[in-house]
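In this view, the complex is presented without one of its protein chains, the others remaining in place.
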Amino acid sequence: MSNAAKRQTSTLDKVLRVVLYAALLAMAAVYLAPFIVMLLTSLKDVEEIRSGTLLSLPGSLNFDAWSKAWSGACTGSQCEGMAPYFLNSFQIVLPAVAISTLLGALNGYVISHWKFKGSDVFFAALLVGCFIPFQVILLPMARTLGWLGIANTTTGLVMVHVVYGVAFTTLFFRNFYQSIPVELVKAARLDGAGFFTIFYRIILPVSTPIIVVTVIWQFTQIWNDFLFGVAFSGFDTQPVTVALNNLVNTSFGGKEYNVDMAAAIIAALPTLVVYILAGKYFVRGLTAGAVKG
Amino acid sequence: MKKIALGLSSLAISVAAATAHAGEVEVLHWWTSGGEAASINVLKDLMTEEGHTWKDFAVAGGGGESAMTVLKSRAIAGNPPAAAQIKGPTIQEWGDLGFLTNLDAVAEQGQWDVVLPQVVSDVMKYDGHYVAAPVNVHRVNWMWANPEIFKKAGASIPTTWDQFFEAADKIKAAGFTPLAHGGQAWQDATLFEAIALSKGSQFYSAAFVGLDDATLRGDDMIDVFKTFKKTRDYVDSGFSGRDWNIATSMVINGDAAMQIMGDWAKGEFTAAGKKAGIDYVCYAAPGTSGQFTFNIDSLAMFQVDDENAQGAQQDLAKLMLEPTFQETFNLNKGSIPARLNMPRDKFDTCAHASMDAFLAGSSTGDLVPSMAHGMAVSSMVQGAIYDVVTNFYNNESMTAEEAVDRLARAIKASM
């Protein structure tokens, strides 16, 4: 290749790279825009919102809406803001994520390395569970929870989330464990290692990427759930999403968009933090095998 | 049926014993807009004073859609709240299923049969027994107007639909939104129902209470649909999906001239510190003066196991009918008390007009149940009417004749 040709390609390359960066940044702007609008709106006062446009900057930094959304805004006849509901949500999300992830890991392990007659059919049958429209199960689930005596309790909600989350977690773990060589497990079995020993010693140590993916997925799904939260919670176990809906629909005189937006960001904050902090591991975990199959 | 009767009588016996103790009442409701929330707080405070614990279970949004889901889910789980905001024929449906408790003891003590007008008490009873307590009577066929805008536009307040369109043209020319409206099915139906009412109470009753096929398909109904569609031109472009109280705030803030909405809208004016007759004026919806479409809010009482809770529940029913509560609640909410012969002096002119129309209407047949608010027909028929009405309003190509045909067919199919 002559020097001239090389120079030419490198100028072409440079142009291409500029175009590439421009496209990427433009898309980034589009993705960010709604959030920026929400953020800006939450910092304005009601008058500024009425007179200004979406992207006009607030006159001064004004966090009144945030403190109101957090602790003073009314959700129905209670005016305690979003704060009390945060604890409710965590009480639901943490156990539900832990249990469904553990179950998913064990199921995935069985399906990929301890196959028995019917385990594949079981897996297929379970997958259907990812897809049933949740509205369908509201009434029968309510009755089941009533029979079990855990209707409208946090325990009941955790159970519902585990039951309908385990299909996805099993799918994730199964696809990941599929890539672990069968020989590894077989050898260990012949050495006399038991079911749990193999899981604990061989499988679990390599599972970190997929555990991260599953936990992020489950945390997001359960935290953001509204339907189960509204249908199965009691008055003192309502999660954040239900509180947000109440808050947005509760108004005195005019609508306080700034408080609504602040509350919406507050409600989304935990999942946002998880994605921002662990997003890197999310993509890494997906690379490690979750997308296969 | 046997199960209900049994439940009712056994509870009736236990009631007397239970009333003395402090208990908890869980109240499921969707009163979350300004005036409403202030009103429900009055009841909450009264219950707390009596020593009971009020557990507020508010589920906002969509005219109670989510709240009904919660109620069903809890009822089917065998754990219903002590009291829930349900009304009209829905009370009968819950009664049929055997979920409601008997309030006859409280009713007798408080002489509900005497202090409540017949129209109201009929709705509160299932199978001859009181199962729910009313908090108010709303008049739905109101028009709220901002006199300032009318002055600026040189228009006068309309009392017929022809005048309405004349005034609306002037207001539009002056650069204001003539009609503040929210494009949600129930708001569309509220407007539609007000227009239908202007064709006379008899027509209205035949169509929406009797569901008479000939009336539903008649020329008058075609006319109603035509007028209804015409109002679409006087609504601003952002109306789709707007909440009713946001539409009201457009009138309050001087962006829009009129809103056709029930008197809960007055609660918003009150919450914004506006005075009736000065900052805003209330008229019956065009062509319906003297007529009254009623919408009664009530709390139905569900069977609960805990004895203290049962006591608290009975106390709640008792308090709801107390004159002090009826007065404060309705001053906040914009409606009129369900009780008769209440002192009137604290109420404003709009409420007085409402009370007069209510009394006069009950003898002339001009007092009719609101279709849009679930007082006239079952939720199935109501849903069918909603679908046709809201689709027609938003569909430019559908003619009034087609709509009438669809309406008649949809109603038949839903029964």
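Going in written order, the chains are labelled A and B, and every chain counts its residues from 1.
Simple rule for what comes next: a residue touches a chain if its C-beta (ideal position, glycine included) is under 8 Å from a C-beta of that chain, and two chains touch if they have at least 3 such contacts.
Rule of thumb we're sticking to: contacts and distances are computed from a predicted model.
A single chain of the complex does not appear, and UniProt lists its protein name as "sn-glycerol-3-phosphate transport system permease protein UgpA", one of "Cytochrome c oxidase subunit 1", "Carbohydrate ABC transporter membrane protein 1 (CUT1 family)", "Phenylacetate-CoA oxygenase subunit PaaB" or "sn-glycerol-3-phosphate transport system permease protein UgpA". Although one chain is not displayed, chain B still touches it through residues 62, 64-65, 68-69, 72, 75-76, 93-94, 97, 183-185, 236-241, 378-380, 382-383, 387, 390-395, 406, 413-414. Touching the omitted chain from chain A are residues 17, 20-21, 23-25, 27-28, 30-35, 37-38, 41, 49, 53-55, 103, 106-107, 110, 114, 116, 119-120, 122, 124-141, 144, 162-164, 166-167, 170, 183, 186-187, 189-192, 194-196, 220, 223-227, 241, 244-245, 248, 257, 260-261, 264, 267-268, 271-272, 274-276, 279-280, 282-284, 286-287, 290-293.
Note that only the chains that are shown with their structure count from here on.
In terms of their C-alpha centroids, the spacing between chain A and chain B amounts to 39 Å. The part of chain A that touches chain B in the complex is made up of residues 74-78, 138-139, 142-143, 145-146, 151-152, 230-232, 234-236, 242, 245-246, 248-255. The part of chain B that touches chain A in the complex is made up of residues 26, 29, 31-34, 37-38, 40-41, 44, 55-61, 66, 69-70, 72-74, 76-79, 81, 243, 245-246, 249, 252-253, 268, 271-272.
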